[in-house]
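Let me begin by handing over the structure; questions about it come next.
Note that this complex is displayed minus one protein chain, with the remaining chains in position.
Let's look at subunit A:
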Amino acid sequence: MRLRRAALPYLLILPAVLLELLVHLVPMLIGIGMSFLKLTQFFLRNWSAAPFAGLDNYAVAVDFDSAVGRSLLHSFLVTVVFTVLTVGLSWLFGICGAVLMQGSFRGRAVLRALFLVPYALPVYAGVITWSFLLQRDSGLVNHVLVDQLHLFGERPFWLIGSNSFWSLIVVCVWRSWPFAFLVLMAGLQNIPGDLYEAAAIDGAGWGRRLRAVTLPMLRPVNQVLVLVLFLWTFNDFNTPYVLFGKSAPQDADLISIHIYQSSFVTWNFGSGSAMSVLLLLFLLVVTAVYLVATSRRRSDA
């Protein structure tokens, strides 16, 4: 009886553990293993026969004089700039929306629900709509910018060339700011009202209350929110894939798309796995540094 009781929690988590092993942990280990193999299309059906490649796949990926390494580095840098801008803007929009939503006014509930729609929409439905908006000849964006505001003489392309980078940021911010808004609103609700009362009695105005009460109290929420936004944005595959189709433009070549294309175009899974492992290492290091840095600041304060 006591043994059965001790075993019960393990039985309860067993299905979850098995599934996580099958779909996440084992594939991850296999992926690390694959990155050391010369795993080209000839070995796909019988990949145990693929010859050992040592660190060759890694050497090619980080050799920035080779075409493979250079394009990987380019894709990495594009992703870094893209992520910083997208996360920054999403957070900014989210905090503006959440702070301005405080208090009660007419239409608050409706507005709040409408703001959340882009987050609730299936990715492909929202992003396909944006690709229609961004069409050169029949899209809304050029209609407004060129026909109505006369900002450009010539109709710009938004889905190819260097503009595609900015299009991608706009679409990603549109999709992810409602999540920041949702989380920050929940965070604001947990700030006790007497803190504001006390600050007001001390003579603090609206702006001072925002800086002295709201933002410091939101720090734990922000710590998690920014990390989650960073990881989602950095790994984003869905948005560029739906927005640009099979061939992403050079200027919007995010790292997930890059690895996907270089794996499935050349069927060189060994090299694709090596790139994925490098990506994972980078994310782990950034996450660790971020957690250490933000936690220390929190305990100093």
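By our rule, contacts are C-beta pairs under 8 Å (C-beta built on N, C-alpha and C of every residue); 3 or more make two chains touch, one makes a residue touch a chain; residues count from 1.
As a working rule, contacts and distances are computed from a predicted model.
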item	value
Complex member absent from the view - protein name from UniProt, among "Thiol:disulfide interchange protein", "NADH-quinone oxidoreductase subunit K", "Lipopolysaccharide export system ATP-binding protein LptB" or "Carbohydrate ABC transporter membrane protein 2, CUT1 family"	"Carbohydrate ABC transporter membrane protein 2, CUT1 family"
Sole residue of A:Leu73, A:Val226 or A:Leu283 that reaches the chain not shown, by the stated touch rule	A:Leu283
Option touching the unshown chain, where A:Leu55, A:Leu77 or A:Leu100 are the choices	A:Leu100
Hidden partner chain, touching residue among A:Ser71, A:Thr129, A:Gln250 or A:Thr294	A:Thr129
On subunit A, residues whose C-beta touches the chain left out of the figure	5-6, 8-10, 12-13, 15-17, 19-20, 22-28, 30-31, 34, 44-45, 47, 93, 96-97, 100-101, 103, 105, 111, 113-126, 128-130, 132-133, 135, 137-140, 142-143, 147, 174, 177-178, 182-183, 185-187, 189-190, 196-197, 200, 205-206, 220-221, 224, 231, 234-235, 237-238, 241-242, 245, 256, 259-260, 263-264, 269, 272-273, 276-277, 279-280, 283, 287
